[in-house]
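Heads up, the thing below is written out as structure tokens.
The other protein chains are all here in position, but one chain of the complex has been omitted.
Chains: A and B, in written order; residue numbering restarts at 1 for each.
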Amino acid sequence: MKYTDNTPPLMRVQGLACAYGARSVVRDISFDLWPGEVLAIVGESGSGKTTLLNAVAARHTPSAGQVSFDMRDHGLQNIYAMTEAQRRMLSRTDWGFVHQNAADGLRMNVSAGANVSERLMALGQRHYGWLREQATDWLERVEISPSRMDDRPDTFSGGMRQRLQIARNLITQPRLVFMDEPTSGLDVSVQARLLDMLRMLTRQMNLAAIIVTHDLAVARLLAQRMLVMQNGQAVETGLTDQVLDDPQHPYTQLLVSSVLQP
Amino acid sequence: MLPVETITPSLVRDPRINFAYLDERTKRMIRRAILKAVAIPGYQVPFGSREMPLPYGWGTGGIQVTASIIGPVDVLKVIDQGSDDTVNAVNIRRFFQRTTGVEVTTDTTSASIIQTRHRIPETPLREGQVLVYQVPVPEPMQRLEPRETETRKLHALQEYGLMHVNLFEDLAHYGHIATTYDYPVLVNGRYIMSPSPIPKFDNPKMHLNPALQLFGAGREKRIYAVPPYTSVESLGFEDHPFEVQRWDAACELCGSRESFLDEVLMDDQGSRMFVCSDSDYCGKRQAGIP
Partner (left out) sequence: MYVAVKGGESAILNSYDLLAQQRRGDPAVEELSVDQIRQQLRLAVDRVMTEGSVYDPQLAALAIKQSAGDLVEAIFLLRAYRATLPRLGYSVPLDTAGMQISRRISAAFKDLPGGQVLGPTYDYTQRLLDFSLLATGAKAPVARQAQASTEATPRVVDLLHHESLLETQPAPSGDPDPFDLTRQPVRFPADRSARLQNLARADEGFLLAMAYSTQRGYSESHPFVGEIRFGTVNLSIAPEELGFEISIGDLPITECQMINQFQGSQEQPPQFTRGYGLAFGHSERKAMAMALVDRALRADELGEAVTAPAQMQEFVMSHSDSLESSGFVQHLKLPHYVDFQSELELVRKMRHSFANPKDAHAAG
């Protein structure tokens, strides 16, 4: 991708705030996200990072601020000024959302093949044989054996379900994927494999991603840039390596120092 | 016209009951719902369904639609499972005889209104006729998504992925699409509709039909419509297209190989024979009437 001064950001967040009644959960967050860029939002539980992700992914209406996404033919558009129909279309085509708990992002009572090809069917694809080919291709890409295509995800391990969820989201070649703690709850070795796969896929597909995580290792491995949250505010942002190797803010320093070194 | 042995000619109209039972305000309300349904083919219009003297689930929606459109010069035919003689059909026909006094018939071609449960007549319909279907479950996605608040949104946003996931699963699991009746259709290229539990054999008859097709669901309180000459396509995949049922046998009584056949068990040894489901069609063929 050739970047010029005129290349718009893929997503622009300005002055975003979220509140539950009188309680402020996210305060004055702003950032730009560029095509193919992976941003990690890091913080402890209660920092507001998941609320921020949901607000940016049109799943939770913010109380202030603006979220704009670069629509292919129309430039940056305020996602909350769109109709619900447009937002839903966006979340099925140009966006992906990977939930922490795979069961939240899958249809547990239909086969893996149906899960993976659903978005294509929703877009009007009607050739069963072709749909199965696409499903086979994508199951292989996420390292699930195609022999499992007709099995239901409730027979899959946690790691397999997560990979299935990723395939389901990526099959429409989205430009932006949101991920909420994609590796939490998985065994360490399973995590490592999943992270490797995510890194490969994001590079191959020039995917932009916003990943919420409390695990700095995930940020280090996947993200070019990082945003550190504490009590709903961004206390530090910057290139991942710089922030992790030379943290400026006391809270970031605390986070970095408390990570157990292997 | 064939002699109508099963119809009691002496059933006269009861003058104490308003014409077609419903009061005029109710008829007006239902007609408005019908007009809206005709203007938006396949879209389910909610209406204030009334209690009728027949139970919910037994055709009250179809009855309310018929009662709202029927006039003194109409000729009414009522069928259930294709036959004029089944208990449900007889009961409903008697209801209309009692409340309207209109002429009734078993002859598909001379009827102006045909109320039906679970079949479309074999004899092709013509312009000016109205086919009123009795519908138990108007929402085609109900088994997949029982919440009406959600299905309403899916229809509004034309998000029908769920329906195709269901068909995909059938093919993956059985090698066939496992729906054989109440097979969902796409109406006028926009709304997915339940055609009522007619066998899929009848689905092609709905497409570009010259007659007006009205659908009434009393218990679920919905009316929908397919105007004449509207496209009605059964869902499927390009490489697994929609297929109708076929029999290896012919009708034992009239010899037809084109109509829907009912299976009749003859004894406890498993021997059986097949006869036309459409009693009027079969009777005419037997009598040599074209």
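Convention: a residue touches a chain if its C-beta (ideal position, glycine included) is under 8 Å from a C-beta of that chain, and two chains touch if they have at least 3 such contacts.
Keep in mind that what you see is a predicted model, and the values were worked out from it rather than measured.
Student: Need the list of shown chains touched by the one chain that isn't shown.
Tutor: Hidden chain contacts in the full assembly come out as B.
Student: Kindly state which of the options B:129, B:166 or B:277 is in contact with the chain not pictured.
Tutor: B:277
Student: Check the options B:89, B:165, B:185 or B:235 and report the residue that touches the missing chain.
Tutor: Considering all chains, including the one not shown, the answer is B:89.
Student: In the full complex, which of B:73, B:266 or B:287 touches the chain missing from this view?
Tutor: B:266
Student: Pick out which of B:20, B:52 or B:113 touches the chain that's been left out of the picture.
Tutor: Touches the omitted chain: B:52.
Student: Could you list which residues of chain B touch the chain missing from the display?
Tutor: 5-8, 17-18, 21, 23, 46-53, 55-58, 60, 80-83, 85-91, 94, 117-119, 136, 146-149, 174-176, 178, 180-182, 197-201, 219, 221, 239-240, 245, 247, 252-253, 260-264, 266, 273, 275, 277, 279, 282-283
The definition used in the following text is that only the chains that are shown with their structure count from here on.
Student: Between chain A and chain B, tell me the centre distance in angstrom, where each centre is the average of that chain's C-alpha atoms.
Tutor: 48
Student: In the complex, go through chain A and note every residue touching chain B.
Tutor: Listed in rising order, the residues are 84-85, 88, 107, 110-111, 113-114, 117-119, 121-122, 126-129, 131, 149-150.
Student: Given the complex with chain A, which residues does chain B contribute to the contact?
Tutor: Interface residues on chain B, with respect to chain A: 156-157, 159-161, 164-165, 168-169, 171-173, 236-240.
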